[in-house]
Structure formats: C-alpha cells, structure tokens
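A protein chain is absent from this complex, but the other protein chains hold their places.
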Amino acid sequence: MPDRPPVPPVLALHRVSKSFGAVRALHEVSLELFAGEAHALAGENGAGKSTLVKILSGLHRPDAGRILLDGEPAEFHGPADAQRAGVAVIYQEPTLFPDLSVTENIFMGRQPRARFGRIDRPAARRRAAALFAGLGVQLDPDQPARGLSIADQQLVEIAKALSRDARVLIMDEPTAALSGNEVARLFGVVEALRARGCAVLFVSHRLEEIFELCRRVTTLRDGAFVSGDLIADMTPDDLVRRMVGREPEALFPKLDTVPGQVALAVRRLTREGVFTDVSFEVRAGEVVALAGLVGAGRSEVARAVFGVDRPDAGRVEVGGRRLRPASPSAAMAAGLALVPEDRRQQGLIMDLSIERNIALAGLPAVRRGPLISRAAERARAHDWAVRLRLKFARLADPVGVLSGGNQQKVVLAKWLARKPSVLIVDEPTRGIDVGTKAEVHRLLSELAAGGVAVLMISSELPEVLGMADRVLVMHEGRLVADIPRAEATEESVMAAATGRGAA
Amino acid sequence: MSGRETGLAAPAAESAAAPAPPPRGDRLVSRVARVRELGIVVALVLLFAVTGAVNPGFLSPDSLRDILLNSSIVAVLAIGQTLVVITRNVDLSVSSVVGLSAFGGALVLADHPGVPAPLVIAGCVLLGALCGAVNGLLVGVAAVPALVATLGTLYAFRGVDYAWAGGRQVNAADMPEGFLALGSASVLGLPLLALVALAVLLAVGWALRNLPPGRELYAIGSNPEAAVLAGIRVRRRVVAAFVASGALAGLAGAMWAARFGTVDATVATGKELDVIAAVVVGGVAIFGGSGTVYGAVLGAVLLASISSALAVLRVDALAQTAINGALIITAIVLDRVLALRVAAALRRRRYRDAA
Amino acid sequence: MPREAAGGAAAPRDPAGRLIRRWEGLILVLLVTVTLWASAGVDGFANASNVSFLLLDTTEIALMALTMTLVVVAAEIDLSVASTLGLSCAVLGWLWNAGLAIELIMPICLLTGALCGAVNGVLVTRLGLPSLAVTIGTFALYRGLAYVILGDQAVADLPPAYTGLATQTFGPVPLATVLVAVLAALAATVLHATGLGRSIFALGANEEAAHFAGVRVKRIKFWLFVASGACAALASLVYTFRYASARADNGVGLELAVVAAVLLGGVSIFGGRGTLPGVLMAVLLLGVVRNALILADVANEVLNFVTGLLLVASVLAPNLGAIRRRRHLPTPSEGKSVP
Partner (left out) sequence: GTTRSDVTQQTSAPAAPASSAAADPNAPIKQGLKIAFLPKQVNNPYFTIADEGGIAALKEVGGEGKEVGPSEASASSQVSYINTLTQQKQDAIVISANDPNAVVPALKQARAAGIKVVSYDSDTAPEGRDLFVNQASAEDLGRTEVQLLAEQIGFKGKIAILSATPNATNQNTWIEFMKDELSKPEYKDMELVKVAYGNDEDQKSFTETQGLLRSYPDLAGIISPTTVGIAAAARYLSSSPHKGKVKLTGLGTPNQLRKFVKDGTIEGFELWNPGDLGYLAGYAAAALASGQITGAEGEKFKAGKLGEYTIGPKGEILLGKPTVFTKDNIDDFDF
C-alpha cells in the first residue's frame, strides 16, 4: 500500500473470521487503524461491519484470526479489556441506561472519584457539560436518559465515547440520527482528536461523510474483505461498485403491471411525536416504495397501518373499508400483511420450529375441527419453503438455527402463505445475501403482477429505484414527496429525504 | 422489554439545533421521580394524622417507638431485597435465611453462654452471607432464574433449619440477659434495633448513591446488555447483591432472636412476601433499575404503621390482611399510572417541540 | 433468549430444546424409579388405598398447576391461586350458612374464582403491571377477604352426599383424580394441539413477535388469569368437600407448591417452554416422594429440603450443560433475568 506510516498500527485485525451458527459474518478480514488517521468501513447491510466493530470492542471473540494492539497480539475477553486498551466505541444501536442520568450514562464504569472512593458528582457533571458544549448541543446533564430522542441518545453515546480520551475511536453509524449541524460539530471534535493522534474507525452509509472525514476506506461484502483504498484515489461510484459488486440494474428485475383499484388508503394518519398527517394510496398491482432517512418514521407508519401501534388520529382503509385501529388481527382479516423490519424481535419466535412460525400467522388455515392438523401445518410450511428455496434440515427445527437470509425467508413465507391482498414489507432484504436479495425482488414483482398491492419500506436506494412504481419519501415524520418511477433518481429521492426537495 | 424503554424517539429534528428549553420538562421528570418516595411520606403523615385524631395515644412516644421497633426487622430485609431487585432479580429465600440464622444464633447463645454476643451476631451475618452466596452463584454464575433459584433455596434453607432444630425451641429464659436486652434497649429514647436498621439504611443508601459499585447495580438492572458493553462485571455484582441481601437477612435473624427471645425453626415463615411488598410499595421497580433503599424502608414503615393503626383504630383483626393487600395494589397501580402519564407527557412535549 | 447455535452446521438442532425434552424424560425416569423403590422398599406404599390417598392428596395442586402451566408458559405468574382458593372456600361456607342450596353455591364459587382471576388479568394486561407484583398484592387481598367473609368460623356441616363424592374412589382411583385427568386432557389438548395453545407458546416466547403475527396477546393473557382463578375455585370445591371443612385459611401456602411443581415440570419461568405432561409428572413425583418419605418415617424437614433441591436441580441441570458449552461471551440477552 502506498505511503504507509512507519509506526505499526494502533489496532489491527489480522485475517479475522466470525460466524454465528451458519451465518458467516466475517471471513478472514484484515484491517489496520493508524494513529492520527480516520478510516472508513463500507459495505452493504449485513456485510459484517458491526460484527467487525464488536470484535474490536471485545464484545465478540473472533473464531479465527488475531487482534493486534500496537503490533502485539492481544485478546479481548470482554468490553472491559478493550476499554482498558484505549478503545472507545459508539455502537450502532444506542445502549443507554434509561433509569440513570445523562451524566451517569456517560461515566458509568469509570466515574471520577473524590475522597473515600465517592463518585465526584460535580466533576462528572462539569465534564459532561463541557463535552456537550464541545458538541454544541443543549442537553441537561442531570436529565434521565429515559425519554431522550434517538438523536439525543446518539449524542450521549458520542459524548460517552469522546469522554474516554481514547487512542482508538470506533463509530458505527454515529450520524444516522443526526442533522447536518450536529454532524459538522461532531466532525470538528473528531478531527481535533485525530489531529492529536487518535485512530478513528468510521462506519456510515452516507458516502459524502466518508469522503469528508476519512483518508482510507475498507470495503466489506458479505463478510469478506473487498478492498482497501485511499479515499483520494476514488469516486463515490467506485465505492458503490466495490460495495455492491455489480451494476445495480442487473439485480432488480421489475415486471411491468397496470395498477388496479385502490387497495390501501391511508388518510391523515398521525402518531404524536413520531409522524404527522401521513396520507397515501397504494393500488392493486402497484409496488410503492416508502423512502427516507433512518428514523424518518417509515416503520412507525407501517406499524400504525397494520395496527401494532394505535394512531392518535387518521384512518386506514383497505379495499374501501375502514380498518379497526390498533388491531393486527383486524388488519389481517382485511387482507393486510406486514413483514416487519426486525425479524429477530418482531418477525419470528426463535425457539419455535420453522413450521410453527410459518403457521402462526394463519392458524385458522391449518385447523381441522378445533385442533391443529400437523399435516396441514407441515404442508403449508413445506410449500413455501420450496417456493422460496429455503435451506433447512428439518421443518421441525427451531427457526433460530437458520441463517439470517433464511430466517428472512421464513418471515416472508409466514406472511405470503396468507395470500394477502396488501403486503407491507419493511426492509425486506436487510441482512440478506446478494443472491437471496434478487429472489425476494423477483417474488415481490411477481406478487404485484398478480394483483397484490405492495408497500415497500427500504433504506437501500438502489432497491427503491429498481423496484418501485412510485416512491413516497418521508422526512422527519412527514410525507414530503411522491415521485413516479420515471422521475425517481438518487438525487430526487435523497433531496426529498434530507428535506431539501420540493414538498 | 422491547426497545421501547430506551425511549420513543422523535425524528431527528433540525429544530433541535434551535434548542427548546429543556429544564422545564426535566424538572417535571425529576420531580415525579422523587414523588414516589414523597408519596409514601404523605401517606404516612396522613395515616398518622387520621389515626392520631381518632386515638391520640397513637402519637405517643411509646407508640412511635413500638412502630419503629416493629418495622426495623422488615426494614433491614427490605434494604437487602432492594439491592437484589435493583439488579432485576428477586430473593424469595430471605425468610428462610432469617429463620436459619435466628435459630443458629439462639442455639449458640443458649448452649454456650460464654460466647460474647457480638461474636454471635457476626456469626449470624456470616451464615446469612453464606446462604446469599449460594443464591448468588446459582443466579449470577449458573444463570438459574432468580425466582426459581430462591424459591428452591427457600425450601432448602428451611429444611436445614428444621433438621437443625429438630423440634427444639430456644426460650427467652435460655438466652443470656445481655443479648435479650439488645432487643428492647433504647439509646436516646430510640430503640436500639431501629437504630441498627437506620445505620444499615444510611450506609447502604450512601453506598448505592455515591460508590461506583452501587451505581453499577442500577445500571445492571436498567439495561443488562448495556451494562456488559460498559465493561461492568455483571456477574460479580449480581453475586455481591445476593451476598449482601443474605448478610442482611442474617443480621435480621440476630435481631429477631434478640427481640422475640423465643426462637424455633418456624421463625419468619412467609415473611418474604411482606418484604417484597414493602419494596414494591416503596417504589422500587420490580423489573430493576430504579428505586431507593429509603423508599423500601419507608414502605416497610408504612406497612408496619398500617398494621399498628388498624389495631389502634380497632379495625377487626380479620380485615387487616385484606386492607394490606388492597393498599399494596393501590400503591403499584398509582405508581404505574404516574409513569404512564409522564411517558405520555414527554411524548407530547417532544411533539410540540418538533412542531 | 435464543441462544446461538453453538455447534455450527454439525449440530443443527437447538441444544436447549433438546435438553428440555431430555429433562422431561428425566422426570419420568425419576418418577418411575422412586415409585419402584417405594413399592419395593416402603411398607404400605403399593396398595390400592395408599395409591388413592396419594392421588387424592395431589388433586388441588394438580388442578391449579394445570392453569398455572398455561400462565407461566405465557411468561406470567399467578401467586394468588391459593388465596383465591381460600376466598372461594369462604364464600362457600358463608353462603351455606346463609341457607343457599349447595348446587347454587358451587357455580357462585367458580364465578368468584373467575372474578379474582379477572382482577389479576385486568391489572396485568390493561395497566401493564408485572404479574409478580400484582399477584403478591391480590395474594394478601383475597386471603384477607376470605377472613372478612367467613371470619373465624369453620363450616363443617356440609352435605354428606358431596363430601362423600370428594373421597369416592373407583378401585384405587379417586373421583377427584378422574376430574383432574379430564381437565388435564383438556388443558393439554388446548396447549399442545390447538391454535390457542400455539399462540400461548408464541406470546410467551416473544410477545412482540406474537403481537405482530396477530395474536391477541392481552386478550389471551386476560383469559388465562380468569381460567387460573376459576381452576383455583374448582380446587377449593374439591378441598372443601374432601376435608368437609370450609375455612378462610384453607390452602394457605399452596401457591409455592404449585409454582414449584410447574417449574419442576420443566416449564421455563421466562415463558414459551414447557409441557403439561411434564408438569403432571412433576406433581406426581412430588406427591410420591412425599408420601413415600412420610411412610418411611422420614422427618418432615427432609421433605422441604428434597423439594427445594429438586427445584433448583431442575433448572440447574440444563444450564450447567449450556455453561460448559458456552464459547462466546454471554450475549446480553442471556443475562436477562426477569424475576
């Protein structure tokens, strides 16, 4: 590699592999973080970035390969070990203690001490206030963490990491919830740290941030190292190509359909503090994408439409009939299906077998008299397992042993087996390998062609652009744009999503 | 426990840069957080006012002394229980530990009158800590759910107690006067046992608030996953909480022996639910992460005062259990309703700020 | 708490699930062993009248354990069952003293139990309170109400036709056991072979996902508490007639015996796992051990100790295996222990 600094890297991974059961999250990945250098980590969802971060933070232990600290092999038995080695981490998901104050959250585990081993509260408070001042945010250090917005939670996480005065600062999508203002401040602080000799690892899906902050980028694809480059030598397109591996168009075969009747109508739906005045329609045979930045409130809209959450105002109509609010069973009876974004928490019951998970959303269909017919249950699961090319040993195995992509297929099977007339899919391809992704897209296209109304929430712009007949864009809890397929481009969607587009 | 606890997030508001004045809502929150204990104090004051109005004898120094004395043993147990509950666990075995240590202590005193009382008390505490360590290892290391582990040891410790006692009862007459005097002695007009409970309360309360391990217990109960990420030694802390609860139960056993003088294998049977009730009424969240020992002790005092008041008000003895139960439920329902209100208020406030 | 499949592709099946299944097998083996040992080694164990005593003695616990199993599988708990039993006994005694016909009193008792359960259910599902806290409260409340209603009386002049029925046996099998068997078959069918049962397992294992799948989580939980209360009331009828004595303190302390049996039967306190046959075997196992040890003149204190030991061992055994096999750090979800 060109112009390698003469000193060994502060922290490095050498041919590290990590598997979760059948899911190979990382495979022989190497990475070097140098003092005073900001390093980006890029890759699609599920590429293994967070896993890599968690290995560096001591939360996961690698199955193979080594962690090198100042060139010497090191072993992290837990987050405490990594912290002692000077590694500070901002995790992708905020991990705060809701019952404790913001200050305590920042200093938990290493509170400043006064006499008799007491915690020096005033000192902690002063330091927290100083940190927030540096980040240019107004947060009361004495406020409890419960009730903070995601953005504020993220800021607390950032303050927590910065407070460590670490030698290595690892940030897994720290900016996902932040606005430009805070990002600029954050970059200012990180830049200062870097200049003082701190090594920085930065994960983000916002390419412009990578180009602004970093000097070097490592790209992962499906857990494997793709390339390590100097940012200066690249264009954003190069980076996308490295992440995806092929041209996007090839991935999303979209079948043309003629939209029919309005199948789903959402009118002035509001959930206070989350989204406001959302109205849209989806016609039979149409694939409508709901785009927006993370946290824009898209999943919340889907949840409210399906009745998982109770909306504060507005109504949902399916096939012209008003839906009883806050009742998933009513929504299901009306022909609605929701493939939720979080399959582990919301989509599946990990301890239950594949067949029972699939049957759970359609219990009446597998009943013979008052009893469940195991044969019918198995037949239903088997049909869909074959159609979705599910890889499994036995249908009676718990679903938790399947690989991530196959788990996602089970969630899809669970809902498709109901033959819904309106299908809402939230991040349908998150964590799915590239091959399966194409399969899911093909399936969604076929369903739409067969007359199903599809509402697709996705954070992946290429997926949105490739699949959708229409793109609805949300920004800060409001629907800000409705872009037909012909006009939908990366620029137009992103402009709307960041609030700069035409309303 | 979904992600909801971490707060309902609002869309990242650009307007957050033009900051809304945070203090008002925050003051509301912290005020409400304190109201829990304040509520008990108010309830206590009310109880004393009403009962005192009907029967002024209730407010006499003697009567207050008795109430303090009556609540001190449960208070010590509630302090230990709070330590465990804060970490999102529970210790059902306390009553059996009290029984075991009370009997052990009384037996030594009766059969070996030469052993000095402080040594016996230390022995009781040690015995309790040992029992606590068994619980702690089962829960913290072997990952047995706390409810199961301590229900099991509830039976097991009591079994050991019965086997040890073998039908024997130690009477007041068998124990040295000096030890029994501890149970009824007063210092500066305050019962010694209440002072012991007060000392334990202040020490534990101070440690929970001011020492890092204390705050880490809250962190563990508040978000166990985040506790691991923060580098807290979760297992060690959980074991320590159980050991402390056991040690305090051991101390409570010694207090029991000193106070009541008559000790057999059945001492404190069924007390565990009283203790948990005191903790819950005291505003300690049963799912961990919040609550103070002060609240728990106030809960214990409140429950003891209710019993005394019901007796003084000449409420039928048979109705007391029902009233106790109703009050426990009222307390937790109020707590919950309050929490829901606050959550709703916060959500709406953020909505207004964002708009 | 989904554990990471540790063995990789070579061991595709969930080890915890297998161990649970194996644990139920273990209970069965233990039950058979203890029974054989007692039959051979304990005088007076293996004869018809002792068997019917033994079965009769487990009736109330078995009845309450049936619904408690469902409640615990749904990741809740009901500590108020024994108090509900007491309250129902008190109502029975009170109404009997007031001169009502027993045929009318019995359904009223069942209703009382159901109402007690409904109160628990409302507090848990509508207000979202933890069931442990709620039922500790109603544990005191219901028992207290029993004392308020019946006071210190013991109502004993119950109709011989019914008291006789409670101790009636067919060969060695008491009529009450037939009742238990019928209800157990019903409960086992509901839990293991109907959509409702599937839903109960689902919401116990992952309430959020069950909600997303259209399972009516709150409604099911509510009715489970109602069923639990009604079953406790049914147990109170058996109890009252069996002992020919309706008192407010009937069944004090039974709740822990019921919970112990359910946990020993392999039901996970975190919900989502367990079988009814396992629980019934555990009830029997505890009954047999107790009966045999008393017959063998083993002291009462040993009984408590054995119960506690069995209980801890039941959860410890599968866990020890898991600890040994644990390769990763404890993922935080494993450490999650809800009381």
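Residue numbering begins at 1 within each chain, and the chains themselves are lettered A, B and C in the order written.
Following the convention adopted for this analysis, a residue touches a chain if its C-beta (ideal position, glycine included) is under 8 Å from a C-beta of that chain, and two chains touch if they have at least 3 such contacts.
The structure presented is a predicted model; accordingly, all values stated were derived computationally and were not measured.
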item: Shown chains touched by the chain that is not drawn here; value: B, C
item: Contact footprint on subunit B, counting only the chain that is left out; value: 55, 57-58, 62-63, 66, 70, 162, 165-169, 171-173, 184, 256, 260-262, 264-267, 269, 307-308, 311-314, 317-318
item: Subunit C, residues in touch with the chain not shown (by the definition above); value: 43-45, 47, 49-50, 53, 57, 96-97, 99-104, 147, 151-154, 156-163, 167, 239, 242-245, 247-253, 290-291, 294-295, 297, 300-301, 304
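Keep this in mind: only the chains that are shown with their structure count from here on.
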item: Comparison of B-C and A-C by number of C-beta pairs in contact, larger one; value: B-C
item: Averaged-CA centre spacing for the pair subunit B and subunit A, given as whole angstrom; value: 42
item: Averaged-CA centre spacing for the pair subunit C and subunit B, given as whole angstrom; value: 28
item: Residue numbers of subunit A (touch at least two other chains); value: 59, 78, 345
item: Junction residues of subunit B, two or more chains touched; value: 2, 225-229
item: Subunit B residues within the subunit A interface of the complex; value: 2-3, 5-14, 16-17, 19, 22-23, 26, 29-30, 33, 210-212, 215-216, 218-219, 221-223, 225-233, 285, 289-290, 343, 346-348, 350-351, 354-355
item: Residue ranges of subunit C touching subunit A (in the complex, touch as defined); value: 2-5, 8-9, 12-14, 16-17, 189, 193-195, 197-199, 201-202, 205-206, 208-216, 272-273, 327-329
item: For the subunit C and subunit B complex, residues of the former touching the latter; value: 77, 79, 123, 127-130, 132-134, 136-145, 147-148, 151-152, 208, 248, 253, 256, 259-260, 263, 269-270, 299-309, 311-312, 314-316, 319-320, 322-323, 329-330, 332-339
